[in-house]
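Of the protein chains in this complex, all but one are displayed in their positions.
Labels for the chains are A, B and C, by order of writing; each one numbers its residues from 1.
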Amino acid sequence: MGAYYETVRTRSLDLVEGLSPEDMGLQSMEDASPAKWHLAHTSWFFEQFILKEYQADYQSPDDRFAFLFNSYYVKMGPRHTRSNRGLISRPDVDAVLAYRFHVDAAMQALLHQDRTDTGDVLELAILGCHHEMQHQELLVTDLLHALSHNPLLPAYREPTPAPVAKAAPLDWIEHGGGLLEIGHDGNGFAYDCEGPRHKTYLRPFRLASRLVTNGDWIEFMQAGGYQSAEHWLSDAWACKQREDWDAPLYWWQQDDQWWSYTLRGPQPVDLNAPVVHVSYYEADAFARWSGQRLPTEAEWEVIAREYPIKGNFLETGNHRPVASQHPNDPQLWGDVWEWTQSPFTPYPGFRAPKGAVGEYNGKFMCNQFVLRGGSCATPIDQMRSSYRTFFYPHQRWQMLGLRLADDV
Amino acid sequence: MGAYYETVRTRSLDLVEGLSPEDMGLQSMEDASPAKWHLAHTSWFFEQFILKEYQADYQSPDDRFAFLFNSYYVKMGPRHTRSNRGLISRPDVDAVLAYRFHVDAAMQALLHQDRTDTGDVLELAILGCHHEMQHQELLVTDLLHALSHNPLLPAYREPTPAPVAKAAPLDWIEHGGGLLEIGHDGNGFAYDCEGPRHKTYLRPFRLASRLVTNGDWIEFMQAGGYQSAEHWLSDAWACKQREDWDAPLYWWQQDDQWWSYTLRGPQPVDLNAPVVHVSYYEADAFARWSGQRLPTEAEWEVIAREYPIKGNFLETGNHRPVASQHPNDPQLWGDVWEWTQSPFTPYPGFRAPKGAVGEYNGKFMCNQFVLRGGSCATPIDQMRSSYRTFFYPHQRWQMLGLRLADDV
Amino acid sequence: MGAYYETVRTRSLDLVEGLSPEDMGLQSMEDASPAKWHLAHTSWFFEQFILKEYQADYQSPDDRFAFLFNSYYVKMGPRHTRSNRGLISRPDVDAVLAYRFHVDAAMQALLHQDRTDTGDVLELAILGCHHEMQHQELLVTDLLHALSHNPLLPAYREPTPAPVAKAAPLDWIEHGGGLLEIGHDGNGFAYDCEGPRHKTYLRPFRLASRLVTNGDWIEFMQAGGYQSAEHWLSDAWACKQREDWDAPLYWWQQDDQWWSYTLRGPQPVDLNAPVVHVSYYEADAFARWSGQRLPTEAEWEVIAREYPIKGNFLETGNHRPVASQHPNDPQLWGDVWEWTQSPFTPYPGFRAPKGAVGEYNGKFMCNQFVLRGGSCATPIDQMRSSYRTFFYPHQRWQMLGLRLADDV
Partner (left out) sequence: MGAYYETVRTRSLDLVEGLSPEDMGLQSMEDASPAKWHLAHTSWFFEQFILKEYQADYQSPDDRFAFLFNSYYVKMGPRHTRSNRGLISRPDVDAVLAYRFHVDAAMQALLHQDRTDTGDVLELAILGCHHEMQHQELLVTDLLHALSHNPLLPAYREPTPAPVAKAAPLDWIEHGGGLLEIGHDGNGFAYDCEGPRHKTYLRPFRLASRLVTNGDWIEFMQAGGYQSAEHWLSDAWACKQREDWDAPLYWWQQDDQWWSYTLRGPQPVDLNAPVVHVSYYEADAFARWSGQRLPTEAEWEVIAREYPIKGNFLETGNHRPVASQHPNDPQLWGDVWEWTQSPFTPYPGFRAPKGAVGEYNGKFMCNQFVLRGGSCATPIDQMRSSYRTFFYPHQRWQMLGLRLADDV
């Protein structure tokens, strides 16, 4: 476990390599947090849920960090205002790194102790590692959002070319439906919201054999997709008008060419790559315009679990979705999170765990939609076929895309 | 059909009896509309979807009413701004009544014609009547909201006493679950969103044998229900704080007694009557605090369809929920709409109808929750076990209450 | 005094002749009030400041009216929320008229009493009449604003043609400046803020011999006046962009012709008539673009007091500004209030009177600008050369125009 812990923790540091202290302090909206805050908060998580509970003599380097770096755990006491995370110039980056190393040393000592409650500690340590991986994804997507506000459009990583390929024609993966089980079966790590495993009844359906591409999306735009309310949900159209959307987030047009701002700086839009940075509202409108629909999360899960988990995850270093490199790869894993039509609700029989850990997912089961499959910003270790992430239908700053589905 | 049409239309006029033109013009928020607007809009519905389609020589008394009184049908052209409906002093009430009578005369003529397309006309006329019944409910609840802004707290109807009774102790109605069918089967009238009838798998569960009462709610309040975030969804707590809720809508405390503003003026809160004017956010927090949960809409439907549809509907003239008058009546029908934990989503295989009528429900399938059972403001004719109404989780001005459920 | 009182009070009723109860209940923004409210509030003023003070046995028809119809007199107790005045359907118009007649009867009785404190009563009665005249002006301008939200663009009064004439060429009225006295000298009625009369030093200056016309304004528009920040104050440009102004309030373009909505319905813009419904921000930008400036209130006063007070006031029934009918009439009086560059501040030595009457003007001496001269909505009796009205620089719904000034 100590080695796994170190691997996960080290990757967070790798992700901020090359960033200035100023870069690491940026907060561009309430939904996003500074890189420095992510580094501190993930350390706080280990400190709060493990070290303070299981290491009697543990001393925090600064007791006030519990206030500064708690995210939303009401049971863990009051927290700093979320929208003001970008105003915490002190502790500075060096102090936050020292905090991390302090926590790491204590964690390693704890993990190497011979204890009667090792099982509990390990379980929480694994949770902490998965928690950190979630924040790794947020760290890079939040940074993309923050840097996008700089008129100089700086690149997070060198603007090397992405692998190219021709998108396959749209085909379908069929499924006969029936009374099926989905959800996590309890073997190995999973978040609370992935269970209980339960029966659900599906009618025959089919999923598209590939993701919706930028080329597809431009067709939608050229067909007036952003000009007419016809295919949009009522709330969706109101949002589109309020926010003045006429293309995915980070896109602009220049001399008849669409460009997008990416972690590798401004790039021409690759027509064969999956579209990304579209909201649920846009994804749903696209699907209706196509005459199809978005999949449910159950449909997605029963198909995807038949495919090996590999693809364009954070580890590839692409830092953006790329065209499918294999004609037969449906890209169910990686590249972009896929919007489903399923609201994020508790599975039948779900009960949030006792204590502050119970706030992890349960209290967000309202007003959000489930996405599946991970993205180019997701560490591959996080992935499972039962993994549910969730965002509000208006949000676009994550690596969010879509795949079509249909009844048979 | 002509007689049924007249019955429905007449009830709308009964509902505004005794109101001044000024009362009928009030709009107290964007979600609510003036009574006069409801009278006009329901007439527009018949004019637009039937008379203009099927009566070649039909002449509207004023072509501009199509703009003023379209609610949200994008395909029917541009509309007047929703939040400004209270600023339409002209046409005045007399002109709107004349519009109604004009439409009624044309409708009666049409309904008595011998036509080859009588089936289509009848289908739309029935839809129009159900549409009008929905607006009858909105008319009284919108009026309650509007009058509540008058510091004089005027009564819509004379403050006669409501029937009283002692609430039964909480008991449970059990169900063994299984693979069941829900949704409308296509026989008789139903809205598009009630179908298709489809299989769904339920685990064993139970529903409370009675609604949550005002007495129950005061217990929740006394236990600090509005003071601690513990049982609240994250969005719910944020809303509660923003809106400064500490009791159901229309409640206030005076000399150790809770009062509420009702259609029959200020009334002491009856501890045995069902609680009303609570949002989904509050209902869900109450259920979690109780250690139970809200039912799903499928759970509600498979239980309720075993009970006859009768109870405290609009026709009783109570104009507010009342304590159950029969110890064994679970009050599944009438009194208050019951929040379910089911987001308002399309049933499997749902496709919105072609044309503007397809906007009736489909475009609202996002961000709202389903409620079941009708209320003391609902005409009983509207009710079916498959009937789904839906509101946003923060809304409270309708007759909204709850019933607990639990896993077995 | 009794006859004067009756004349003033009767005119308020004349102004609402032909309006429906629905028209009289409209409130289209917080700054504006329903006609019914104006009728009630002006009656409350007499009741509160005179009848309750000087008529020992006076009984209000409803004690709650003191809450409903107090405008902003903090010392007179709590008030109804200003933005909700349009939601007071009850008391209805008939009840408000009955309230007026009740107050009138009591006032007439009081005015005919033989009392030792007749002087005090008369002074307050005169104040109440002037107060009522101010509300007569607001009544019609608030109504214009409210009716403008009706897509049917109804006319308050029959759309008879306005008198036309050719605007005179721009000339100048010169003044040599010096140490001069301005402000009210205490003879006859004046509001507190018009005094004390005091010395002020003026440099030589000149005022335009006519008001800025619609023709002038269209030149400004055609020269890009609304397209470039060049001539605008910083706050002005921000407001223009936020509010999306590109013409005076109530203007629109149709087939190469500018139209405006008026109390006599939609009318083509008369190039020779004074421009109206422009904010201070626009007036100031126009003046800078012209290479001149707005006058100060002292400059205006020392010129205007040399001219007789006559012109296009409320009594003409024009209900809109009209072209000057006499080539030598500078239209200093009536037609439109003239923006000055003077912030509304206390004159040297000003002290607000004791008691609630002291709230009349003193507490508004911040963030507003003085206008002079009265308008086509002002009863002529209100006018004096020392009269100062004041509005916020972004406001446009009153009859607001301008005249240029310059240094010599």
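A few notes on this one:
Please note the rule applied: a residue touches a chain if its C-beta (ideal position, glycine included) is under 8 Å from a C-beta of that chain, and two chains touch if they have at least 3 such contacts.
Note that this is a predicted model, so its numbers are computed, not measured.
Note on the chain not shown: across the whole complex it touches A, C.
When the omitted chain is restored, the residue from C:61, C:317 or C:348 that touches it is C:348. Remark: the omitted chain is touched by one listed residue; of A:76, A:93 or A:107 this is A:93. The omitted chain makes contact with just one of the residues A:59, A:84, A:160 or A:325: A:84. Although one chain is not shown, part of subunit A still touches it, namely residues 20-26, 28, 36, 64, 67-68, 80, 84, 86-93, 146-147, 149-152, 154. Touch with the hidden chain on the side of subunit C covers residues 72, 74-75, 179, 198-203, 229-230, 232-236, 284, 341-343, 345-346, 348-349, 363-367, 393, 407.
The rule is short, and it goes like this: only the chains that are shown with their structure count from here on.
These two copies of the sequence, subunit A and subunit C, are related by a rotation of 180 degrees on CA atoms, to the nearest 5.
Closest chain to the protein centre (all Cα atoms averaged), using per-chain Cα means: B. Distance between subunit A and subunit B, defined via averaged C-alpha coordinates, is recorded as 38 Å. Counting partner chains per residue, subunit B shows two or more touched chains at no residue at all.
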